[in-house]
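Removed from the display is one protein chain of the complex; every other protein chain stays in position.
All chains are identified by letter, namely A and B, in their written order; residue positions are counted from 1 within each chain.
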Amino acid sequence: MIMPHHHDTHFRRVENLIAEWARAIDENRVEDIAALLVPEGRYTVRSRFNADRGLPHALIDTVSAAQLRDRIQSMRIANVYEPHHYRHLISGVQIVGEADGALRVRSNFLITRTQEASGDTCIFATGQCRDLIEMSANTAAFRSRELLLDSRAIETLLVIPL
Amino acid sequence: MIMPHHHDTHFRRVENLIAEWARAIDENRVEDIAALLVPEGRYTVRSRFNADRGLPHALIDTVSAAQLRDRIQSMRIANVYEPHHYRHLISGVQIVGEADGALRVRSNFLITRTQEASGDTCIFATGQCRDLIEMSANTAAFRSRELLLDSRAIETLLVIPL
Partner (left out) sequence: MIMPHHHDTHFRRVENLIAEWARAIDENRVEDIAALLVPEGRYTVRSRFNADRGLPHALIDTVSAAQLRDRIQSMRIANVYEPHHYRHLISGVQIVGEADGALRVRSNFLITRTQEASGDTCIFATGQCRDLIEMSANTAAFRSRELLLDSRAIETLLVIPL
């Protein structure tokens, strides 16, 4: 295992950006994730099954931070669902290369969901994050963030972004 | 995402302290966690539900390392329970600020419990750690450690600290 040296200096900021996304959702500040994308940033949730076969269908596919903001607002206003929240566990963050001046980053996730009424906690989703991250001076932002779900079956309507 | 630079130098020691707490419990060396608190350190386990509403009720609330030591000793001597052990998964450690010379740190946890007899493994608890950590020279210690549980329902008596 050889690791390019300059990746090491970026690593902590990359890891922190990914943690910040997760924490914003878990702390019920979902609105804040849109600010972690660059303005034209893309956010996609897709099954591993579809991705492996080149199938385009995605559960979520927003092509700008503004569109993601809209989707979150509709979640707050329009959607009716049983109150629940997530808990993100992220692991194995690796910078695996570069593309057009952005870092290609991989990590694994496991998200639990707890129903507020019953207190039941279950594994809601597991999978891999495939991110393109732009670095500039002391900041980092997602150019694209693709979450690949291990399972094709997502138990309920996906209300809150992952 | 901007990250204060001096936090970066502390980060590894903060992360190691949190990992050490988890490993002491998982390796059945629960007594060792008391030494990771400062002498007047506070350790609290509370539901997110209560914390969000400012309700004081906690499952565990010890206000010194000595009191935590007492509680652990009573677990070893007095409590009768089916043998089991935990496995801690910690994720997303972030230094989010400072308060009175200590670092404010957030992380997520997922703890599984395995029954020794049956071998059954389940998700026992998920939630967020809210820590105040004191740094000095090469050492780090918890001034306070608050674990917020996602679920109000903890399936059995909480015997072993989390």
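Please note the rule applied: contacts are C-beta pairs under 8 Å (C-beta built on N, C-alpha and C of every residue); 3 or more make two chains touch, one makes a residue touch a chain.
Everything numeric in this text was worked out from a predicted model, so none of it was measured.
Participant: For the chain left off this view, which of B:S47, B:T62 or B:S91 is in contact with it?
Facilitator: In the full complex, the listed residue that touches the missing chain is B:S91.
Participant: From the list B:A51, B:L110 or B:L162, pick the residue that touches the absent chain.
Facilitator: B:L110
Participant: Taking the full complex into account, find the residue in A:L89, A:A102, A:L147 or A:I160 that is in contact with the omitted chain.
Facilitator: A:L89
Participant: In the complete complex, the non-displayed chain touches which residues of chain A?
Facilitator: Contacting residues on chain A, toward the hidden partner: 1-3, 5, 8, 11, 48-49, 89, 91-94, 106, 108, 110, 123, 126-128, 150-153.
Participant: What residues on chain B make contact with the chain left out of this view?
Facilitator: 12-13, 16-20, 22-23, 26-27, 36, 85, 87-91, 110, 112, 114, 116, 118-123, 138-141
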